[in-house]
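To keep things clear, I will list the structure first and then write my remarks on it.
A protein chain is absent from this complex, but the other protein chains hold their places.
Moving on, here comes chain A:
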Amino acid sequence: MAEIKVETGGESNIIIKRSKLAVLGTILRRDWQLYSLLVLPIIYLIIFKYGPMFGNIIAFRRFMPGGKIYGESWVGLHYFKMFINDPTFWNVFKNTLMLGGLTLIICFPMPIIFALLLNEIKAKKFKKFVQTASYLPHFLSIVIVAGMILQLTAVNGTINSIVEFFTGEKINFIQQAEWFRTIYVTSEIWQTMGWGAILYLAALTTIDESLYEAAKIDGANRWKQTLHITIPGILPTIVVLLILNIGSFMAVGFEKILLLYNPLTYQTSDVISTYLYRVGLESSNFSYATAIGLFESIIGLVLVLSANGISRKLTERSLW
């Protein structure tokens, strides 16, 4: 039995018990305008977000470009077996793990260190200047970022001038597979360090000043204060962001890689998303690429859910 509060002529609220249908009618009569606001967004979600999710059905069906959008006939797990037996798939899987792992290990702590260093600066103007400069890369199109990377790592670029000064030789970085990970991770630090520090800086301002006063009286130096007050103070923020990062660990920078890689570096630069892009959209193996994409999405979902679950158990902090 459902209950609903109904306003009756400005007098007291009475609770009327009715059948569900009548309740629904009352709700709609009262709030139809509110519901009307939901119509377009929900249609949008159904078509453009849930539509492609169900579109994954073509991973289990034979799909012909230009044919039916849900494919022609069932083939079961054919395409999944295909990628499991595809050595290229396992190479791109490994590359994805490597780039994702390196990003997590190297790029995640950077904003924390940066925020801690900034926190020790008392000169407001200097601090503001450093912050403003450090946020800038975040606002660039990835195309510009790629353009800058290509320019800096070019044979006649700045980095090669430095390398040549010390070693007398030049390196064609962008065409050598062994340099790709370095380029990817370094540019990732450049793009994310400043912007990533915002939330930590905010968390730092919420730490109670009296804790520091008390620590000083106890004779703790600035390092001890950082260890025992500052870091515990921002720990909740670190945990939440770590969960988010672990959850999106497999979602490496697809667009950046697409702009930076080339056949000479595939051995280290090709990741799941770029591979399925080439297989699917350049070679028109739609079903095969969809199977790989579905596999990746499911791993992503499992990672988010487990990171969240583990965090809830260990720290009682979670995203939901």
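Brief remarks on what is shown
Operating definition for what follows: a contact is a pair of C-beta atoms (placed from the backbone, for glycine too) under 8 Å apart; a residue touches a chain by one contact, two chains touch by 3 or more; residues count from 1.
Simple rule for what comes next: contacts and distances are computed from a predicted model.
Between the names "NADH-quinone oxidoreductase subunit A", "HEXXH motif-containing protein", "N-acetyltransferase domain-containing protein" or "Carbohydrate ABC transporter permease", the one given in UniProt for the chain missing from this structure view is "Carbohydrate ABC transporter permease". Only one residue in the set A:75, A:99 or A:118 touches the chain that does not appear here, and it is A:118. In the complete complex, the residue from A:148, A:185 or A:239 that touches the missing chain is A:148. Of the options A:202, A:227 or A:314, the residue whose C-beta touches the omitted chain is A:202.
With the whole complex as reference, residues 27, 31, 33-35, 37-38, 40-42, 44-45, 47-56, 58, 63, 69, 114, 117-118, 120-121, 126, 129-130, 132-137, 139-144, 146-148, 150-152, 154-158, 160-161, 164, 190, 193-194, 198-199, 202, 221-223, 237, 247, 255, 258-259, 273, 276-277, 280-281, 286, 289-290, 293-294, 296-297, 300-301, 304, 319 of chain A touch the missing chain.
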